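Note that one protein chain is taken out, while the other chains of the complex remain in position.
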Amino acid sequence: MDRMYFLELAINGGLAGLMYAMVAMGIVLIYKSSSVPNLAQGALTMLGAYVVLGFSDALGVPMWVAIPLAMVTMFCVGVVIERVALRRLAGRPIVMILMMTLGIDIFLRATTMTIWGGSGRPMRLGIPDSPLFLGSLLLNRAYVVGAAVTLVLFVTFMLFFRSRQGVVLRAIADDYTASWSVGISVERGVALSWALSAVVATAAGVLWGSVQTVDQSLSLLLLKGITVAVLGGMDSLGGAVLAGALLGILENVASGYLDPLLGGGTRELVVAAVLILTIMIRPHGLFGRHDIERI
Amino acid sequence: MLYRRAGIFHTSYASDRALFTIPFEKWAMVALLAFALVAPFVLSSLAITSYVRPWLIWTAAVLGLNLILGWAGQFHFGYAAIMGMGAYASVHAARNGVPWEIAVTLGGLTASVIGVVFAFAALRVKGLYLALSTLAMQFVMDWVISHVPAISGGVSATLQAPPMKLLGHAITSEAGTYYVVLAWTLLVMLFMLNLRRTALGRALVAVREKDFAAAVIGVQSFYYKLVAFAASAFIGGVSGAMLVFGFYHAVTPEQFAVNVSIELLAMVIVGGLGSIIGSFFGAAFILLLPGQMNALIAWLAKLLGLDIGVEALAHIPHMIYGATIIIVLLIEPMGLGKLYGNVRNYLLVWPFGYVRK
Partner (left out) sequence: MSSAPTAGPILSLNNVEVIYDRVALAIKGVSIDVPQGGMVALLGANGAGKSTTLKAISGLLKPERGEVTRGELRFMGCDIDALMPQQRVQLGIVQVLEGRRVFEHLTPDENLLAASAVAKSSRAEMTRMRDRVYGYFPRLKERRTAQSGFLSGGEQQMLAIGRALMTNPKLLMLDEPSLGLAPFLVAEIFDIVQKINRQEGLSVLLVEQNALAALEVVSHGYLMENGRIVMHDSAGAMKQNPDIQEFYLGGSEGKDFHEIKHYSRRKRWLS
């Protein structure tokens, strides 16, 4: 009985964790190309979900049209954010860049709330509510779909980074000046990574919105996303996926056993503990590059 | 002319290293101080309690955060937790009969000790990772405070704070609390102003710029980072205590949650990293702007006959708050303090503008 409970917690946690990884992938994309930790990823996720709802509710467009439309919109939003807000701060101390992303996060969250209001709305993706059964284990069907999407995205990105445009993005991440010297437009590359990240955020927003209603709490995914990104390595997509699964399992299992003992709220504690431990023990995460500080 | 460096000749080291060398600025400071002392009798009671007092306390906190962020160049995304620790410690001490001044100092020391213990581990990393670990610390402290009834008096409980007492006499008048708060803020400000001319200040700047180079010339960077953390945590702890005793009069976990940390950071950035006068500006800006803009927008809406729902109106201050951060960072990344500095430099040599670079 106990073993079944543990397995159920673990698998469901792992699936949810893969969905966290989707948020983390957006953060990693931007960090890989411009060394900017995007603390506005949570807000982008939330905004993406609301934009989808905006298309489907306000314009009556079916979901399978609304989602791509929203992705295109968010693509442009990503480009605009990079162009307007981040480009001027290139080269400035990182505290200012972090504050800028925080400012964008606050602004986007408040604007979204102002436009769409605070009450939660459902995201109807047509995923039936009935759970999937793996043997005698109960699996949340929406989580399974979400995890599958994450894996598909991951594979897509791995293939993308082998293509010429993807190699260009990786080159930009390595050395801006050398990129300029061979004619690569660093500005376009960075803008592209922001745009892609916004699209990923939309996917994450849609899937998480279907699991928990679309409301302000979607932006809280930021903390989980950042923890997963740090654990996996801030510039490793594969790391993000693995770390996401790991964190999801840890979080679900720990809170399943500890919540009754400590009276709730242990999820956040586990996430914070993982973050602190990762930074103490292995700051560059499981698969991140060990950046040598040049003296 | 009044506002000039020309004609000022120093004949002793003491006068050369004075804080305000230009007579105009010296007299301006004296005038400001005089005004601050008579403020309770000049300004309305509402202004003092709702605007000036919180502004002063938050400025003290911002100065403390500037010490670690602007001067030592180390990230701290969990300053509100530090303030909270100081607040809770001092309230518990005061409730248990400890004399008020000692209780507040105890609050500062508690925050300092816990801050240093944490810093010991956190300072192994730099940059983004230091920021994230302090943010994680904030979350952990949030959880501990709200889940340990011994500290918070139960989840979402409110602990009543006993009144301020100086030398055993309770201070309950507005003017009284105002003066105590003013004294604390002035103390912190003097400390920060003097930092520039002490060895500690120079060491912190060296550590900020390039810590390994500082180590090469004999400045133990880890030690000084710890000192900076300890000092700034002390200031934060006492400021947190001041906030509770002098403004809220009760302490709850929400007062020192994550969003407060972000607000403090915004104040530092908007005011200008490392700028002392910027701390005053930044605190005022972030405290007052959203509220005023909200009133303005509501008035505009009424004027234009638009109907902005109450819900939407509730989020507009946040919109403005976020937009402020973005706009300030775009226009002048070094904040309002730098803008003030630009104006000052311009006036110092006016009308000979070409003398400046």
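When the chains are written out, they are named A and B in that same order, and each has its own residue count from 1.
The criterion applied here is as follows: a contact is a pair of C-beta atoms (placed from the backbone, for glycine too) under 8 Å apart; a residue touches a chain by one contact, two chains touch by 3 or more.
Note that the structure is a prediction, hence the values are computed from the model and not measured.
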Which chains here touch the chain that is missing from view? A
Out of A:Tyr50, A:Tyr176, A:Trp194 or A:Trp208, which residue would touch the omitted chain in the full complex? A:Tyr176
Among A:Leu59, A:Val167 or A:Leu262, which residue is in touch with the absent chain? A:Val167
Hey, which of A:Leu132, A:Ile184 or A:Leu258 is the one touching the hidden chain? A:Ile184
Chain A residues that touch the omitted chain in the full complex: 91, 164-165, 167-168, 170-171, 173-185, 289
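The working rule: only the chains that are shown with their structure count from here on.
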What part of chain A is in contact with chain B in the complex they form? 37, 84-85, 88-89, 92-96, 98-100, 102-111, 113-115, 117-118, 223, 226, 230, 234, 262-263, 265, 268-269, 271-273, 275-276, 279-280, 283, 295
Residue ranges of chain B touching chain A (in the complex, touch as defined): 69, 75, 121-122, 124-125, 127-129, 131-133, 135-137, 139-140, 143, 146-147, 212, 262, 265-266, 269, 273, 309, 311-312, 315-319, 321-326, 329-330, 333
